[in-house]
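Take a look at the structure set out below.
One chain of protein is taken out of this complex; the other chains stay put.
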Amino acid sequence: MNKRLLALLSLLAIASMALAACGGGGAATEAATEAATEAATEAATEAPAAGFECTDAIGCVDIAPGDPIHIAYALTVSGATASLGEDSKGAIEIAIADRGGELVGHPIELTGEDTLCNAEGGQAAGTKISADATIIGVIGTNCSSEARAAMPLISQAGMVMISPSNTNPDLTDPTHSDHHPGYFRTAHNDLFQGRIAAEFAYNELGLKKVATIHDGSPYAESLQRVFAEVFAELGGEVTAQEAVNVGDTDMKPVLTSIAAGAPELIYFPIFEPEGNLIAAQSKEVAGLENVLLMGADGLFADTFPEATGSAASGMYLSGPYVDVNNEAYKAFLQKWADQIGGVPPSGFHAHAYDATNILLNAIEEVAVVDADGTVHIGRQALRDAIYAVKGFAGLTGTLSCDENGDCATGEALGVFQLSDAEVNGAWPPPVLWQP
Amino acid sequence: MQSYRIKKINFTDVFMWVVGAALLLLIVVGSFLTLQEEKYTAVQWFDLAVFGLAQGSVYALIALGYTLVYGILRMINFAHSEIFMSGAFIGYFAASSMQKSGFMQENPLLGILITFFVAMTTSTVLAVLLERIAYRPLRGAPRLVPLITAIGASFFLQYVFRGLFGTHNRAYPEIEIIKGTVPISGDFQIQKIQIVVILAAALMMALLVLFVQYTKTGKAMRAVSEDKAVAALMGIDVDKIIVNTFALGAALAGAAGVLYCFMFRIVTFYMGFIPGIKAFTAAVLGGIGNPAGAMLGGLFLGIFESLGPTLFLDGLGIPAPYQLKDVIAFTMLVMVLIFRPTGILGERLSKTKA
Partner (left out) sequence: MSSIQQQNTFDWKKTLQIGLIGGAVGVLIAMVGMVEEFNKRDIIAGTLTMGWTILSLTMLVTGLFAARAAASNASSVVGSIVAGTIFGAVMSILVWIVDKYNIRDILVNASPTLVKHLTFEKGIPNGLFMLIGLGAAVGGLGGVIQILPENIRRAISLGLGIAALLGLLQEIIQVSLANFEGASKAVEWMFGKGTEKGLSLAGAILVFVVVAAGNYLWTGNASKISAGFEKLPQSSRKSFRWLGYGLLFLALIYLPVVLGLYLTEVVNVTGLFILMGLGLNIVVGFAGLLDLGYVAFYAVGAYTVGVLTNLSGELTLNLGWNFWLALPIGVALAVLAGVALGVPVLNMRGDYLAIVTLGFGEIIRILALSDFLKPHIGGSQGIVNIPPPGFLDVIIKTPQTLYYLIVAGCLLALFISSRLRDSRLGRSWKALREDEDVAQAMGINLVATKLLAFATGAAFSGLSGSILAIKLGTIYPHSFALLISINVLALIIVGGMGSIPGVFVGALLLAGMPELLREFAEYRLLIYGALLVVMMQVRPEGFWPEATHKRELHAENAEPQAEGGAA
C-alpha cells in the first residue's frame, strides 16, 4: 500500500468525524419536532362532536355517520414467512365477516401493512398506522422483532395493538424498555410455553436428558432457552443446544452431533419446513431411532404431520389447547374453506381470530353512540376495556388479559401427541396433558 | 531477476498467504481435536459423507444449468433457481394426484418416471419462454443488464408461483419403494433414496457429457461457446443453440427438483433460492463455464457442508457449529479462488473471458 492510499483512508475517517460533529440544522430540527408534536396533539384531541365531551386521557376517535370503524393489520404477508401473515389475515377477515362487516352501525374497514418479519418493516408499518388518526386498533404483528420497532409508535399514537403471534417475554415485561401500554397478545408468552414443555418432559415423561434446536428466529431461540433453563432448574440435563438455519434441508449433521449426547428428547420449537425435515431425518440418524420429538405451536398445523409423514407419529407438540369437539373451531375452518379457500396455512389463525374478536368486542363496549349515529371511542377506555377482559371464550381457550398485556395466561396451553391418524389427515390432535 | 521476484511479492499476497495459512491451521487443529474427542463413530462419519454426496449430486445438477448458460452467454442466470423450483412444484401436482388415484402405489416406477417427465417438461418450457421473452432481446447489452433482468425474472417467477399456488407447504408423497435402507456391512448402511439420487444424478451427468461431446447439437454448443460470430459463419443457428442450452440446463434442473423433493419432500415457492445460490457457488468453485467443474464443485460443496461444521468446529468448542455451515462453504470458496482464481478445474474458456 502506498502513502496516498493511507492518507485517503484517514481522510475518510476524518470526514466521518466531521459529519459526526455537524449533524443537522439545529433550529430546523427543533421547528420540525415542534410541528410534529403539535400535529400529534391536534390529531389526538380532535374537536369532539356536539353533545359529547371527550374526557379520555389520551383522546377519542370520532366516527361520523357513514364513516367506517377503521382497524389495521400489521402482518408479514410477503417473503418466506408469508404463510404466517396470510394465516392471521384470513382469520381477521373471517372475524369481521362474522359480524357482517359492521359494528355499532358502522362498516368495519380493515387496512393493512406488510411488516416483512423484520424491525424495519415493523417500524415503517408502525409509522404509517400511527400517522392515520382514524385507526382505532391494530391486529399484529407476527414477529416479535416487528413489535419492538412498531409498538413505541403505536402506543404513542394512543392505539391498541393485539398480536396473534408475538411470544417474546420482553414485550409484556413491565421492567423492559420494549414494554408499552396498549400492547396485548393472544399468543402465549415463551415463559409459559417453554415452562410447560419442560415440566411435561421432566415430570410427566420422566426424562432426564434433552437437547434443543432453534432456527435463528428470535421466537425459537427464546423458547428453547426458556425450555432449557427450566429443564435444568428441575434437575434434568441439557445435552446440546444446537441451531439450524432457515432454508436448510440437510439436518443430518446437526442431528448426528446431537446423537453424540444421547438425549431422550429433542425439543425444536421452530417452523415448517425446517421442523418437518428435522422430524423426518431424526429417524434416520444412528443413535436417535427411539428419541422422542417435541415441537411447539410453530408446527401446530395440519400440514405438519401430513408433510412429515410417518416420522411425525408419536411426536409431542406444545400449543394452545383447542377442544377437539370445539364446534366453533370446526365452524371457523369451514368459514375459511368457504371464504378464503383451502386450510389456514400456519398455526396462529385461531389467535388472530380471538385477537380480532377481543378488539371488536372492546370497541363495541366502549363506543358512545350519539343520536345522529356518530360514534365516539375513547382510546384509554378501549385500552382499559381490553386490560379488563376476563374469561373470554375464544378458539384458543379461555383468555384473560393481565395488566401487562398477556391475554393468554398459559392455562389454556396443552401438550398434544400426534399419531398415525394425524399423519393421515385428521386434525387437530387430541390433547394429551394440561398443566 | 532476483530483485524482480522480490518486488512481485507485495503486501496483499503476503497478507492472503498468512490468512490462508491461519485458516488452514484452524481447520487442521479443529479436525484433530474433533477426531480426538471420539464423539462420533465411523458409521456416523460415513452417513454424513453419503448424505453430503447425495446433496452434492443435486447441487451439481443445478450447477450444470448455470454453467452451461454461462459458458455460452457469459451471463449468470439468476432465475435458474426458479426453474428448479417450478419443476419440483409442478412435479408435485403430478406425483400427488397419482398418489391419490392409487396409480403411484401400483406402478411406482412408472409413476416416478412420469413425475420426472412432468417436472423436466415444465422447467424446460419455462426456461425457453424466459429466454425468448427476457433474455434474447438483450444480446449484446452490457453484462449487468442481463444480470438484473435475471434477478427480476427470479423475483417475478417466485411470486407468480406464490400467487398461483399459495403459500403453504406441500409435501411429495412418500413412495414405498424408495424408503428404507440398504445394508452394506456391519452397521454401515445407505438409504435407498440416497442411492437413487446419486445414481440418477450420475446417469444424467453422464448423458450430458455424451450429449455435449458426441451429438451434433452438443458440438454446435461448444462451437458457440468458443466464438459466437465464427460459429454463425460456420452455419450454426446461434439462437437455436442458445435455446437448446437453456432447455438442457432446465431439464437437468427439473430433474434435480424432483430428486431434491424425493429426499426432502417439502415444496414451497421460495424453495429454489438457497439451492440456487449453493449451486451457483458450486459452479464457480469448479470453474464456471466448465461442466466437469460444476459437477466436481457440487459434490465438493455437498460433502463439505455435511462434514465441515462437525469436523472443523466441533472440536474448537464453538456452540451450534452447524449454524456456521455457510460461513465454512463461502470461506472455502474464497480460499479456492484466491489460490486458483478460475476455480478448481479452471474456466475452459479462460482465453476469451470478458
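A and B label the chains in the order they appear, each numbered from 1.
Simple rule for what comes next: contacts are C-beta pairs under 8 Å (C-beta built on N, C-alpha and C of every residue); 3 or more make two chains touch, one makes a residue touch a chain.
Worth saying up front: this structure is predicted, and the values here are computed from it rather than measured.
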| item | value |
| --- | --- |
| Sole contact to the chain not displayed, among A:98, A:114, A:364 or A:384 | A:114 |
| Which of B:160, B:184, B:210 or B:234 contacts the chain that the document leaves out | B:160 |
| Residue, one of A:124, A:279 or A:363, that touches the chain absent here | A:124 |
| On chain B, residues whose C-beta touches the chain left out of the figure | 10, 12, 15-16, 19, 70, 76, 93, 134, 136-149, 151-160, 162-166, 277, 280-281, 284, 288, 318-321, 323-324, 326-327, 329-331, 333-334, 337-338, 341-343, 353-354 |
| Chain A residues touching the omitted chain (full complex) | 1-2, 4-5, 8-9, 12-13, 15-17, 19-26, 28-33, 35-36, 39-40, 42-43, 66-68, 77-79, 82, 107, 109, 111-114, 116-120, 123-125, 127-128, 130-133, 145, 148-149, 152, 170, 177-178, 214, 216-218, 220-222, 241, 243, 245, 341-342 |
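Assume only the chains that are shown with their structure count from here on.
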| item | value |
| --- | --- |
| Residue numbers on chain A that touch chain B, as the complex places them | 1, 79-80, 82-83, 86, 216, 241-245, 247-250, 252-254, 256-257, 259-260, 272-273, 276-277, 280, 284-287, 303, 306-310, 342-343, 345-346 |
| Of chain B, residues touching chain A in the complex | 11, 39-41, 43-44, 47-48, 51-52, 55, 162, 166-171, 174, 181, 187, 191, 260, 263-266, 268, 270, 273-275, 305-307, 309-310, 314, 319-323, 325-326 |
